[in-house]
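Note that this complex is displayed minus one protein chain, with the remaining chains in position.
A and B label the chains in the order they appear, each numbered from 1.
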Amino acid sequence: MAPPEAVPQVPEAAGDTAATVLEARSVSKRFPGVVALDDVTFSLRAGETHALVGENGAGKSTLIKVLTGVYRPDGGELRMTGEPVRFSRPFEAQQAGISTIYQEVNLVPLMSVARNIFLGREPRNRFGLIDFARMHRETGDLLDGFGVRVDPRRPLHTLGVGTQQMVALARAVSVNAQVVIMDEPTSSLEPREVETLFRVIERLRGQGIAVLYVSHRMDELYRICDRVTVLRDGRHIHTGDLADLDRMQLVSMMLGRDLSEVRRSGVTSFAAEGHEAARTPVLTATGLSSRLQLHDISVSLYAGEVLGLGGLLGSGRSETAKALSGALPLDKGELTVDGTTLKRLTPAAAIRAGISLLPEDRKAEGIVPGLSVRENIVLAAMPRLSRAGVVSRAKQDRIVDIFMKRLRIKASSPEQKVGELSGGNQQKVLLARWLCLEPKVLLLDEPTRGIDVGAKAEVQSLIDDLAREGLAVLLISSDIEELIEGADRIVVLRGGAVAGELSGDDVAEDRLLEVLADHAPQPADRDPAAQEDPR
Amino acid sequence: MNETKPATAAPAPAAPKAPAARPAAGPEQTGRQRAAELLQRQGVLAVLLTVVIAASFIYPTFASLDNARGVTIQASFLAVVALGMTMVIITGGIDLSVGSVFALGGVLAAWASQYGFLAALLLPLVVCGGIGLLNGFLIARGNMAPFIVTLATLLGARGLLLALTDEGATTYLVPKDSAFGELGQGSVWGFGYPIIIALVLFGAGGLVLQRTSFGQSLFAVGGSSDAATLMGLPVARTKILVYTLSGLLAGLAGALNAARLSSGVTIVGVGMELDAISAVVIGGTLLIGGAGSISGTLWGVLLLAVIQNLINQIGSLNSSYQSVVSGGFLIVVVVAQRYLARSRRST
Partner (left out) sequence: MTQTAVAPPAKSDKPHESASPLARLRDPAWYQRYGVYVAVAVVLLFNALFTDHFMTADNFRTQLVQVAPIVIVALGMALVIGTEGVDLSVGSTMALAAAFLPLYLGYGLVPALVVSLLAGAVVGAVNGALVSLVGLQPIVATLALFVGGRGLALVMADGQLKQIVNPDLLSLGTGSFLGIPLVVLIAGVLAVAVAFLVQRTTFGRQVVAIGGNRSAAALAGLPVKRVLIGVYVLCGVLAALAGILATARLTASDPSSLGTLMELSAITAVVVGGTPLNGGSVRVLGTVAGALLMQLLRATLVKHDLPDSTAQIAQAAIIIAAVYVARERRSR
């Protein structure tokens, strides 16, 4: 973990309780092996729009789930207007006046607009049956107030995502909410829809409703938010007026870098000098486009270099890596490996061409937890290690032995289940899976996230070694030191498009932060829509 | 009790699984979407009408009032079972135990009929409702897969039935001229009481499904269990209730059948769960849950009954064509549903 601390900010003293509606005091939440929230204190005032920011793993989602009753905190307490509250189910939080709208619309797609809004609290007529006339009328009125005109009878899934989001918001507000939590509400909205959303937020502000606004889009935060709370690594870093911070300060707080601090080199385990890159690219991607996710991205990777892929959360980093490995369906674009253009873009074809991807989500897309270390390592290489479909244990053991030693994988034996290993060792197992294929291009998506310091250092020097041995490495990391010191060149993404490229002496923190926090308007062709998971 | 355990719930709301946000079409519903909806809703009725009209021309005996009475009384028992099944399937579940429960209900009713009308009606309801409750409890609270739980109770209920009848050797008879027997054999204008009971239940079922909060929560649980939980609906309670209801209806159908046959026949109901599921799915209810209608199920049941009747009319055909036809229908319908759902999402 990055040792430097940001300006130690004392959390808001609970002095101005008069205006405070919701408060979290010293809230902690632990999961097996992970402290997701560590003594977090923060408060929401009536009528304010409060930004909650932080990079991956900062604890934003966990905090939201604690506030909405999905998780119960292990320590600390929640207070609503000064009174301690405990929520054991989401329903109780809603009853207390906390409504939430999620990034993925959490409504029932096949049910009608009106039914979704009134689900669980339908108006009844005198026979105790649902009064649809009234339900439809009230739905129409409610949505009219948001400037949305839609037939309340239409099934939700026939609407655009933005309209669905409005319906979710209408539901959230219509339950007499005092607090509305919005988790990345604009990530799938069109610009026009974003404007509508902002108008609604203004209205809520006027009604004295507190909005907790979670987003990674700087423009939006500065437009509508009054105050901001920054979380990092599960800890509270800062709360204060947004106007007092400029973008650079905010971004550096999120990333755990302080500009006033002298850049110290050697924090990571990367060698100081760069690598000798080849002259011709081994992998060239041109015009990668995927509806709502990637916009005309072109990158080249040279043998023997580490190319960093920078960008804030949601900028399309992981999607780009997925696209390069054939795992993201593309509308346009092609991949050329060593001069040969790939005909079909599938993971299998990319692997055959020598491209390997270490995915970001180790648990969901990487390890097969119930299988042994040995089997996880040879998973992709199995056809090569078998004859006539029968796997050769001798060949497997040889390979597994080599890589367990080389990567120093700590397991009781190659037969231990991967699910029982620590995060760092799981990551090394995945690296071994790809390295034993002898790839030409290695795409690493957050290779050191969630692993311990020792393993992190080992993985970093391994990346160095691999590049020196002539592999082309693409490195994605939210750890800015890792990116700066590890990469020879950095391509920065924003909103699913290339925002800039840093090379030579420009590969430095201040330059990177500048591009990341860019004040300039977004590129015109940028489609501000979905950056969620490609599935 | 907290439904969403931190260990199982994905740690972030953006968990890729959540199927809720579908990149839907523009603001306007396209013609293709509407056609798809219409096909889903009314397709089976159109097929039913076509078959009935065609058959009436080809087989004069088919269009007689007597035949209509016969077809509907045959269909009424399956209809009552399929009513419960519809609700279960709308929640995204399945109940394979209904065939056995149907038979058990019949045996219990026949045995209890010696103690009077009320006993004959209540005993099967209590026991079969209990089996449904057990199903629901194991599925909702025990977090077990519906198909395996109800497969086990299919076996258990059949075992119970055999235990009650000396391994199937004893057939309890309904006393002659009893009120309970009349329930199965009496009729209005030649249409048996079971038909009327089934129609009343379908009317009530339709009201419950469309016009009550419970009905709405069935759709919500089946459409998106996660969303339903987040919206504060009692998901577990809804599931328990719906399996209980299915058990009750299967038991009632069994009792009615016993009343009609004047005896608790032990070998009925084998494979009935399949007929019920077929009828429900053919009726346009999505097997993955979240959408469906009671009326569709009614048409589905009638369609199966009409096909059965036609196969009998033709005479030369083996009666097993029935299941070939329903199996074929089933494949066509589920594959079509799958593609309709896809086209609806991606225009």
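Couple of notes before you dig in:
Following the convention adopted for this analysis, contacts are C-beta pairs under 8 Å (C-beta built on N, C-alpha and C of every residue); 3 or more make two chains touch, one makes a residue touch a chain.
Quantities reported herein were computed from a predicted structural model and do not represent experimental measurements.
The hidden chain, counted over the whole complex, makes contact with A, B. When you scan A:Asp39, A:Asp151 or A:Glu365 for touch with the missing chain, the hit is A:Glu365. Summary of contacts with the chain left out: across B:Thr72, B:Thr153 or B:Thr238, the touching residue is B:Thr153. In the complete complex, the hidden chain is touched by one of A:Ala46, A:Val85 or A:Leu379, namely A:Leu379. By the touch definition given at the top, chain B reaches the unshown chain through residues 7-8, 11-16, 94, 138, 142-145, 147-149, 151-156, 158-163, 167, 270, 274, 277-278, 287-288, 318-328, 330-331, 334-335, 338. Contact between chain A and the unshown chain involves residues 1, 31, 33-36, 56-57, 59-62, 103, 184, 233-234, 313, 325, 327, 346-348, 350-352, 357, 359-371, 375, 379-380, 382-383, 386, 389-391, 393, 410-412, 416-417, 420-425, 433, 449-455, 533.
Please note the rule applied: only the chains that are shown with their structure count from here on.
Distance between chain A and chain B, defined via averaged C-alpha coordinates, is recorded as 44 Å. Note for the complex: chain A touches chain B at residues 31-32, 36, 61-62, 64-65, 68, 70-72, 88-91, 94-95, 100, 102-111, 115, 119-122, 128-130, 132, 150, 154-155, 157-161, 163-164, 171, 183-184, 188, 291-292, 364, 530, 532-533, 535.
Interface of chain B with chain A (complex): residues 2-4, 6-7, 9, 11-16, 18-27, 29, 33, 37, 207, 210-213, 216-217, 219-220, 223-224, 226-233, 286, 290-291, 344-345.
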